[in-house]
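Only one protein chain is missing from this complex, and each of the others stays in its spot.
Entry: chain A
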């Protein structure tokens, strides 16, 4: 049975992982607008996820301006899938 992941479960981090799970990479500014949070709040959550090894942040220069691209690592995808499975188990009354 899957277990809840406390790193992912915080509301903003849950939404970050959900958005990243549906895409290959998202840019920092785009993610910030999707979540409707400030730069500092997003940076804090991204740092937590990066320290857990769930996301990778690549700074690249696109169209002559620096941009940070964020992607779920394979460990992050696995952890997110496990977290979603755990939530579904709870809802279906298995826990």
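FYI, a residue touches a chain if its C-beta (ideal position, glycine included) is under 8 Å from a C-beta of that chain, and two chains touch if they have at least 3 such contacts; residues count from 1.
Everything that follows uses one rule, which is that contacts and distances are computed from a predicted model.
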Fill in the blank from the handout: From "Na+/H+ antiporter subunit G", "ABC transporter permease", "Asparagine N-glycosylation enzyme membrane subunit Stt3" or "Class I SAM-dependent methyltransferase", the UniProt protein name for the chain not displayed is "Asparagine N-glycosylation enzyme membrane subunit Stt3"
Practice task
Specify the residue from the set A:37, A:57 or A:84 that touches the hidden chain.
Solution key: A:84
Exercise for the section: Spell out the interface residues on chain A facing the chain that's missing from view. Expected result: 3-4, 6, 9, 11, 14-15, 18-19, 21-31, 34, 62-63, 67, 69, 77, 81, 84, 87-88, 90-91, 93, 95
